[in-house]
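All protein chains but one are shown at their positions in the complex.
Labels run A, B, C and D following the written order; every chain starts at residue 1.
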Amino acid sequence: MLARCLPALVLAALVLAVWEVSCAALALSPLILPPPSGVATALFVNRSEIARHAVATLMVAGLGFSLSIGFAWVTSVALYFAPLARRALMPLFVVSQTVPLVALAPLMILWFGFGLLPKVLLVILVTFFPILLSLLSGYRQTPPAFVDLLVSMGASRWTVFWRACLPAARAACLAGLRISATYAFVATIFAEYAGARRGLGIYILMAKNNFRADLVLAAVALSALLTLALLGLIHLVDRASQRGPQERRDA
Amino acid sequence: MLARCLPALVLAALVLAVWEVSCAALALSPLILPPPSGVATALFVNRSEIARHAVATLMVAGLGFSLSIGFAWVTSVALYFAPLARRALMPLFVVSQTVPLVALAPLMILWFGFGLLPKVLLVILVTFFPILLSLLSGYRQTPPAFVDLLVSMGASRWTVFWRACLPAARAACLAGLRISATYAFVATIFAEYAGARRGLGIYILMAKNNFRADLVLAAVALSALLTLALLGLIHLVDRASQRGPQERRDA
Amino acid sequence: QTAALREVTMALDWTLNTNHIGLVVAKEKGFYADAGLAVDLLPYSDTSSTALLAAGIADFAYLTSLGFMGAKAGGADIVALWATMQHETGRLVYNSDNTAITRPADLTGKTYAGFGSNWEAALIGTMIENDGGDATYDTVTLGTGAYEALAAGAVDFTLEVATWEGVNGTLLGRKQSSFAYSDYGIPDQQNGYIGARSETLAQAPDLVAAFMQATQAGYVWAADHPKEAARLLIATGDFPNPALVEGSLDMIAAGGYLRDGDTAVGSIDPERFEKMATFLFDTNVLTGAGGVPLEWPGTVSDWYDQSWMGQ
Amino acid sequence: MLELRGLTITTPARAIVRDLTLTLRADEVTALIGPSGCGKTSVLKWLSGILAPPLQATGTLFLDAAPITCPHPVLAYQPQQDALFPWLTIAQNAALGLEIAGLSRSAARARVAPLFGVFGLAGCEDHYPAQLSGGMRQRAAFLRTIVQDSQFVLLDEPFSALDAVTRLHMQAWLLARLAERPRGLLMVTHDLFEATGLADRILVMSASGAILRDIPVPIPPKHRSQAALATLRDTLKTLLTKDPFP
Partner (left out) sequence: MLELRGLTITTPARAIVRDLTLTLRADEVTALIGPSGCGKTSVLKWLSGILAPPLQATGTLFLDAAPITCPHPVLAYQPQQDALFPWLTIAQNAALGLEIAGLSRSAARARVAPLFGVFGLAGCEDHYPAQLSGGMRQRAAFLRTIVQDSQFVLLDEPFSALDAVTRLHMQAWLLARLAERPRGLLMVTHDLFEATGLADRILVMSASGAILRDIPVPIPPKHRSQAALATLRDTLKTLLTKDPFP
């Protein structure tokens, strides 16, 4: 485990070292590029303030991501059973992914106010589609033999779905979750940027307008950490939900 | 073809109709939510102005996306041949995807000026990883029998890569391109938002600051169209680069 | 205070700064609470305060002069209740070591770091032309990044608020020079409006009066006690440089920005208001839906309403 | 007795099977043999009620002269490969058919439990399919099919994924199971020698989807030495290879 991570850790340390040294060597203004040590100090000194904002972000991201998973699942089931709806809705979902959020976010704030709603909606808008897509492709990857077997036993469409398609989509679904999780916090911060009372997005905006690049980077680092933690959580869910010794489909 | 798109078109028309009617019925201020007809009018009236900005966006997105494809390809080859580098670099690439761009973009403008460089870098940052990931997974999916065959014929590692891994990764690569293409324009607009002379991002910012939601949505619609056009282009490339009658791997 | 306080939201035009001092004072010193109000100062965000006000997200908003005029012309049903700064605080700023700039006419062909509104082009263009130059220059829209870009020499000039970025530049030892708008044909104007929706004013005049009177009390107190006000503001916000807040409030007090002669703090001068509006219509800055320049409405006296002061 | 009359299966492009008629006895092993793509799997799928679009079929199935619709509990289908669900244990896999038929989880489990010994799977109840060898997986699949206790069993190339040795073992084992409890078995196979070794009757299908020959194998299983089957095999081989090069 450690040995597997070692090259990445060494490289990361190297990058940080080069950054630190070049900040000192080039005498870069901390307004423009603070050294990593400066960022770490800033993170430590302002930890309680940053934590307060991070909690707000965590709540929105958590709520949005959970709802997104729920909706994606419900939608995927509905679309699985209604091919017409699938053909009608999927192109619209694709189009929804091509909308530049940077333009939409302020409008969403205007439409839905400063509360949770627009932020949660934005997180859903960003994270819903990858999960939905991977669930549907997971269902489609169900080995036909499994479906055939169940039908020949007299199973209903719903039983087939529940007993074959859903478990078969587990791996694909987790892959989709991983993609979406990468964007959950980024999307939340983004939404906060357009309007919020609290949150890392607001904190970053404030830090930026106060010319505190060190605090900006501290918040950036924290949000990256949060994302990595979410990815780690998904990894644990993966492990825990795994049935049998590596159900590999490429075996 | 038409029949396949029909449900989506009908639904889209329905959505637009409901939007139009409810704007009129609720007497919504066009400052907050202009009706689709208003957006269309705005797009038409300001077409030359919008086109000028769209061209700038198109250039940046085109350059960034092309460079991204190039870099992703070169990197994928390098990482394919250097497993140590792969293990060192991939986690860093993952981390790079968890950084909230909204915070990074203004800093990048500070670091690199407001020429092409920071925007192209941002587009690369956003689009590079999905392509790289899908290329690497494509290489990995090369049927081992193909590799074995070539090696037994006395082929070098490079020949094996060139003759088996690269063609085998075609489908996966296109899937990655599709994902990245979805983000290419969005990322460009985003980068422009943080600082630029021209571009749809600037146009949206100005429209927003001048309280012209209709122009904001017109630019949003245009950028969605550009993304769809890029996806269409990739579809054509897919068709053109397909060898043989549907090389299905699940046959 | 046992009675439940009435919740009121207030949107800001920029990150919290000394322009907002009266709001912070009224909040911290309990003027709002005494008026039965719990005021929530919304953090500055990517959505303009004018839009937040017009959309009904915020009950009140601090508005840049041009933000207000632009939205009003665009058909937003909002009204100005107050003008914070009795004189123009904005100015055009450039680096002193940029010897190519000595007067606005020299700005031809230079690079401007902008904020993305129509008004800037009209302002700068008029200044250059009135100085005998050609109003062609390069605009880079940078928003809040403009000031660092100028300090780094990446752009040639931008607009700043003298009592904020100006003080900051001095404190940081930046050698910067500026042109005053009014020296080059731009009518002098008041700045920093506080606005509400006409609907709010019509339906809840009491609320508007209570809020505005407490706000006025806050600004009056700040004008009288700049040092204490600075301390209050520093305590509420994240200010990396407390000296900036102190220096800024000193400048505001000394410059008579809040209190102009014996007019009441916050009063709107109809004459200057109309002059500015006329200028904006004449320079085609104000456009309606579809981008067509607007017709002069005859009068703009209904764009502001200070009846709350009389109550 | 199961009687299939006038089965026609078509793709949008062509008819695969045309007016096929066949009869299955309740205690007889019937092997179905024929060139690839002639429609063997399609016939089994139709009998199991799982023929899916774009394939279309007409035909009638009679159980002891009474028409029935598929899927029907009298018929159990076992797909090509073992089709064990990788996320279920062997016991859960084996109980699947009973649960689908409406038994509670515990009742199904109780019905399956005593059979693991005979199927050579004792101790593997809580293993996952990936932990078993090919032969054990195949026996688990048989267990799942057999425990449904249908009179007729449809097998699609049950041993094709097994190696020569395991295949021989499994064939002998299947004969033993059938000796204990006779059933009507319809088995698709590509292995001439498997067909001759197991079946009481061999149906040869032509590439055009008709039954070309119905060959009885009158030798009882235990007497089927290589020598005893030699003539039958030569006949089959000639029959199958007389068509031109495919």
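As a working rule, a contact is a pair of C-beta atoms (placed from the backbone, for glycine too) under 8 Å apart; a residue touches a chain by one contact, two chains touch by 3 or more.
Quick caveat, the model's predicted, so the values are computed rather than measured.
**Student:** Which chains here would be touched by the one that got left out?
**Tutor:** For the complete complex, the undisplayed chain touches B, D.
**Student:** In the full complex, which of B:Leu150, B:Ala172 or B:Ala191 touches the chain missing from this view?
**Tutor:** Reading the full complex, the residue touching the unseen chain is B:Leu150.
**Student:** Return the single residue from D:Gly135, D:Pro158, D:Gly184 or D:Gly209 that touches the missing chain.
**Tutor:** That would be D:Gly135, which touches the missing chain.
**Student:** Tell me, which residues in chain B touch the chain that this view leaves out?
**Tutor:** 143, 145-155, 159, 163-164, 167, 170, 243-248, 251
**Student:** Under the stated touch rule, tell me which residues of chain D contact the chain that is not displayed.
**Tutor:** These residues touch the chain not displayed: 33-36, 120, 133-135, 162-169, 172-173, 189-193, 225-227, 229-231, 233-234, 237, 240-241, 243, 245-246.
In the analysis below, only the chains that are shown with their structure count from here on.
**Student:** Considering B-C alongside A-C, which chain pair is linked by more C-beta pairs in contact?
**Tutor:** B-C
**Student:** Looking at mean CA positions, which chain is nearest the middle of everything shown?
**Tutor:** Chain closest to the assembly's C-alpha mean: A.
**Student:** Using mean CA coordinates as chain centres, what's the gap between chain B and chain C in Å?
**Tutor:** 39
**Student:** Give the residues of chain A touching no fewer than two other chains, as numbers and ranges.
**Tutor:** 32, 106, 110-111, 193, 208
**Student:** Among all residues of chain D, which ones touch two or more of the remaining chains?
**Tutor:** In chain D, no residue touches two or more other chains.
**Student:** Using the contact definition from the top, classify how the chains connect: line, ring, star, complete or other.
**Tutor:** The chain contacts form none of line, ring, star or complete graph.
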